[in-house]
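One structure follows; several queries about it will come next.
Every protein chain except one is present and positioned as in the full complex.
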Amino acid sequence: MENLVMPSDRIAEERVEQPTEVPSNDEAAPASTFQVKNMSIWYGEKRAIQDVTLDIASNSVTAIIGPSGCGKSTFLRALNRMHELTPKTRMEGTVLLNGEDLYSSTVDPTVVRRRVGMVFQKSNPFPTMTIGENVIIGLRLNGVHDQKFLNERLEKSLRMAALWDEVKDDLHKPGTSLSGGQQQRLCIARTLAVEPEVVLMDEPCSALDPIATAKIEELINELKATYTIVTVTHNMQQAGRISDYTAFFYLGRLIEFGPTTTIFTNPKERQTEDYITGRFG
Amino acid sequence: MHFETAHNHTWRKFKSALACTIAFVSAILVILPLGLVFFYLLVNGIGSVNWDFFTKLPAPVGAVGGGMANAIVGTLVLLAIAGVIGIPVGVLGGVYLAEYGSARINSVLRFLADVLNGVPSITWGVVVYGLIVLRFKSFSALAGGLALGLIMIPLILRTTEEVILLVPNGYREASLALGVSRWQTIVHIVMKTASRGIITGILLALARVGGETAPLLFTAFGNRFWNHSLTEPIAALPLQVFTYAISPYDDWHRQAWAGALVLVTGVFCVNLLVRILTRGRGASPL
Partner (left out) sequence: MIPKHILGTFDEALTALRKDLLMMAGLAERSLDRAIKGLLQRNDDLCATAIADDEEIDQLEKQIDKDGFEILLRFQPVASDLRRVISAIKLSPNIERVGDQATNIAKRARKLNRHPPLPEMELIVPIQAYAMTMFKDAINSYVRENVELAHSVCGRDKQLDDMNREANKKLTERMMQDSDQLRGYFNLLLVSRALERVGDHATNIAEDAVYTAAAEDIRHKGAAVPA
């Protein structure tokens, strides 16, 4: 008789319903930091980005995934005009940063980059500088010389990058004396020191071990409160862990964009599904 | 899959040992002349390297003693003039090649610089003679310095370009991404990172032109006395060595040996300094 009082599974399950909404482009959508419209980018004759339209929500983490050469790094670099460093690039379309056109003829790219910071795949603290100098060099070269202000910003940036406690007694040591993960956080601190509105990250953990990676991921999660973050990653699990929205690029096109949970449980496009499940032939 | 036979193995070992021996002998042959030159200079020259050599003017013909003080100072003056001309032009040209310019222009410039590096040094002397000495109707320290400076330009240009190209692009991008302007990035990040290499290139160029004789023959000309004006002829160590070496006097020959020894020692010291500079990699405080 032991099975007589077996409760029905369906009644026992009381999980809260997950909303499965798709972000829409209407007014109800959350505030957008970037509004990219019909972006196309050419390197010489080669078209690297084809007609991408995408809104990036404020104070969120947006992950860009896709196979190598799909244009995800180009797209990221176009968000602070870093792609222009490559000779013979041409860009069409508009990118609005909080409503302002980044590509307007009156806009100086250096000003754009001050507002949209970037962290790179390989940690690259300046080798001739100490830890402290590395953090404030951006301000210094932009004409800030008030030592008190610089010291305050130095501590604030290192604290935000979760590095202060580890380096506060070693600020005079070379930046390159730190471990790989610490160097990457130093680079993040350096980016934060100029107080950008957005932080772009180009595979920030691809050279790090899992512990250092976890620290950066935790940091990204904390920074989200203050900054809008866009990150390129090859690591699908990482995109799943850290991002609120995921964009899948393939052959220069934006194939699919939506909340990360949706993309990773129920992608709408066959190509997305094949890529994230590892079925690309 | 089989392992090699023992026979094969022995033959391979023999070939390896043979190649190693040949390489070792070649290396010795490279170092040998340097050792011989230095040894010979030491034997012949050390006797005349004394206090007088560094402090006294050359003795009149026939008189014993005297020194090369004027030539030593003259060489330093000439190097200073050459540096003022050659370093800025060479360094800035190298920066331009590495950081700016189109690929086509750069390859032309690079080719020309390499051609200039191959031009016999006496040609520079002749050119400066034609352009400066004839026009002002006087040999001068300035003309000599200019000739040496012109030789330095392509040398420094190429080494500067190369070390600047060695600076990883990541540093440029990191700086630009902080909203730092292009020229500030080049000056404060790129050139600073490459500074040891650039200084090394400059020192090596100075060492190279410091020993030049030919371009000075028609320009600085040489001087047996102290030089009092940059528009007058000036003595130089290699020039003095040359003059003394082809003279018929034994005492002058001894002085020439001493001069050569001092010159080689100077070049050796500069190279040593370069080695010390390039040894430590890593950060240096601001």
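Order of writing sets the labels: A and B. Residues in every chain begin at 1.
Here is the rule we use: contacts are C-beta pairs under 8 Å (C-beta built on N, C-alpha and C of every residue); 3 or more make two chains touch, one makes a residue touch a chain.
Note that the structure is a prediction, hence the values are computed from the model and not measured.
Visitor: Please work out which displayed chains the absent chain touches and list them by label.
Guide: Across the whole assembly, the hidden chain touches A.
Visitor: Just to verify: which one of A:K37, A:H172 or A:R279 makes contact with the chain not shown?
Guide: The single option touching the absent chain is A:R279.
Visitor: Looking at the whole complex, which of A:T86, A:N151 or A:N266 touches the chain that is not displayed?
Guide: Of the listed residues, the one touching the omitted chain is A:N266.
Visitor: Where the complex has a chain not shown, which of A:G71, A:G117, A:P204 or A:G240 is the residue touching it?
Guide: A:G240
Visitor: Identify the residues of subunit A touching the omitted chain, counting contacts across the whole complex.
Guide: Subunit A touches the chain not shown through residues 3-4, 6, 8-10, 13, 17-18, 20, 236-237, 240, 264-267, 272-274, 276-281.
The rule is short, and it goes like this: only the chains that are shown with their structure count from here on.
Visitor: Residues of subunit A touching subunit B in their complex?
Guide: Subunit A residues touching subunit B: 80, 82, 85, 110-115, 117-118, 120, 122, 124, 126-130, 133, 137-138, 141-142, 172, 174-177, 187, 190-191, 194.
Visitor: Along subunit B, where are the residues that touch subunit A in the complex?
Guide: 168, 170-181, 184-185, 188-189, 192-193, 195, 282-286
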